[in-house]
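Only a single protein chain was left out; the remaining protein chains are all shown in position.
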Amino acid sequence: MSTPTDDQDVYSIETSGLTKVFAKKRHRGILGFLRRETEKEKSKNEKTDALTLALDHVNLKVRAGELFGLLGPNGAGKTTLVKCLATILIPDEGTAAVNGYDVMKETTMVRASIGLVVGGERTLYWKLTARDNLMYFASLYKMPRAEAKKRVNEILEIMNLRDRADERLEDYSTGMRQKVAIARALLHNPPVLLLDEPTLGLDPTFSRQIRSQIRDLCRNQGKTILLATHYMYEADELCDRVAIINNGQIAAVDSPNRLKAMVREKELVEITCVNPPLGIEAELRALCPKVEIVMLVQGDEATARPARIKMMGEEAEESVGTVIDALRKKRVQITSLNVGMPTLEDVFIKLTGGAKLTEGTENEKERHEAE
Amino acid sequence: MKKNTNQVRKLGMVSSPTGFTWANVKAELRAIWESNVKQWKIELAYPLSFIRQCISPVFFLLPYLIYGLALMGGGYSPNLQALVGTGDIVTFIFTGYIIMGFISTAVFAMGFSIRNEQWFGTLESIYITPTNRLSIVLGTALHSTVHQGISVIVEFSIIYAIFGLGLKMTGILPALVIFALMMFALYGFGIVISALSLLLKEGYIVSEGLASVMTILSPVAYPLLVLPEVARNASFIFPTAPGLIGIRTFLLQDYRPEVLGNMFLALLVLDAAWILFGSLIFRLADHYVRKRGSLEKY
Partner (left out) sequence: MTQSSLGTNLFVVWNEVKKNIKFLLAYPIVFVFWGIFPIFWFIPFILQGEALVGGLSSQAFAQIAGTPDFVPFVVIGSVLNSYVLSSLYGMGESIRREAYQGTLDYVLASPCNKAYILIGKAVSESLTSTIFAVSQLAISILFFGIELTVGVIAPILFILILLVLGLYGIALMLAALSLRFKQAHDLAHTLEYVFYLFSPVRYPVESLPFWAQLLGKLLPLTYALIAVRALLLLKQGLSAVYVEILVLLVLDVALILVGFYMFNWMENKTKKSGMISQY
């Protein structure tokens, strides 16, 4: 691990060569063990039996007081990394430190230093009130009773939950439950917050509130925040620096603007069309070999959602005509054509060799733009 | 990874009691208490279920008694008297059966405390706090013990009203001491079950199996003398055997212990053994699931 040389190089989170491997489980059913495997099945099973490299020698440094984004699609390794830092998961190789404490040797101090917020509804006791939930977790954070009571009231006030603090969580909306989850993470005033998709499944109003709170916690309260998300715009909007992660590896780390500058010299064209035939992406790539062509969103006739095709490269604008002709020959209706500024999405595609985003990201972007 | 003192000064300072300090012990005791309170609050959110669970042990005790009475045509068994000095079927079985409820505490309440948190989805949230996991398990144990205590009062009232009971009231205090010693060892056993439930998704199978074995090897509804010698010797692995013999010694009129020896001493040894063993197994299981990454998988 590095030795800090000046005041700016103080790291709240540091990992070095962090690696985590999971063994895949193959299900063959109750009588599967009686069957002999054929050669074909054996070689197929060898692949599926392979280990999953969830984190591949990850090196990361997050400065104290920084809002650091961890951006990647589902299955990239974000949650695995967060869990390793939160001491829930033991890495197989490498080291990590949070707030100066080793995650494997000083687990109690690491746990006292962090607050964790994950997306999803079931992380609290629904049959208890918000106040009961918070008082309980305050005791698990070893807060003396009087201090816990005072702090719980404070937190409920900050999160605008005071009026409904004595109602059961089962009567809360999803967004309110997530607020309680954030309140819990802040109870013991930890210097480091680990947020794993905190706005997952929330409507735009609550998502915006939560993002605003995240910003406030970092800027005004000086907390170090590691935000794992697959929402590009969220990372773009909030983070001081972003690490792009895919297949367990960090592809790049820098500020959002500098990351976007990596593709600024390239041309970007986006075509929106209705019902392109399957396999069109491969055909277009064959027609324009010097251009990166990615079908970002497949499109859905039933919901009238158009497909989006992105073209990147130095000859992207030049190749637009070829692509449009090819689409028209297939009787594809083109609804719009844009030459755009790069986004983190473009950076991601460039760095990961054209790996697709989830369609959920596209819907979230539309909702975010509508806010 | 060395901590640089400059780095420490710039990072957010945290304080959390650790180790064998009074502050830490107090904090862990508070966590145990609050886990217990939490369990009560959740349980009392289902009042019908709470009432049912307080009464239900009677429905499983009564068949033992009615069966015994049907076999003998009355409440007295000469064979039982020949074995243990007392032929009072009802009192003998009652004193045995109330312990069964506490076997439940160890196996099911403690054993499934972690599984229940997985089911709620709260296990990871608990795991990232600085409190020792065992405090959560012991909190559940405390809740269940008190719950069983309520059930015992209900059982006593009903059985006394229907059948009458021949108990020595002067023996209650020493019986309670034996009971407390037995419970410590049962808690250790419960911690083992808790560790197994962390490791195995179908851990309830092992728990049910162990609970049944423990029940068969414990002199709940029959003296140990009925068991083959091998089983009789094996029964002393579990605290319920010396516990029941000790409790009956103090509570039953004319009772002659089926196994001679100092039950206090036996229980002290079992306490140390089960608590140490349980803590070790739990630590290993905890490390294993965190390594495997299956903590939150129900």
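Here the chain labels run A and B in written order, and each chain numbers its own residues starting at 1.
As a convention for this text, contacts are C-beta pairs under 8 Å (C-beta built on N, C-alpha and C of every residue); 3 or more make two chains touch, one makes a residue touch a chain.
Everything quoted here is computed from the prediction, not taken from an experiment.
Of the candidate positions B:25, B:44, B:66 or B:284, contact with the unshown chain belongs to B:66.
From the options B:227, B:244 or B:270, the residue with contact to the chain not on display is B:227. Of B:77, B:144 or B:240, it is B:77 that touches the chain left out of the display.
Interface residues of subunit B facing the missing partner chain: 46, 48-49, 52, 56, 59-60, 62-64, 66-74, 77-80, 82-83, 89, 93, 202, 205, 208-209, 212-213, 215-216, 220-223, 225-227.
Quick note on the criterion: only the chains that are shown with their structure count from here on.
Centroids built from CA atoms put subunit B at 43 Å from subunit A. In the complex of the two chains, the subunit B residues touching subunit A come out as 1-4, 6-8, 10-18, 24, 27, 30-31, 33-35, 37-38, 41-42, 45-46, 120-122, 124-131, 136, 287, 290-293, 295-296.
Residues 1, 3-4, 7, 10-12, 14, 16, 20, 22, 64, 80, 83, 86-90, 92, 95, 97, 99-102, 108-109, 111-114, 116, 118, 120-128, 132, 135-137, 139-142, 145, 168, 184, 188, 190-192, 222-224 of subunit A are the ones touching subunit B in the complex.
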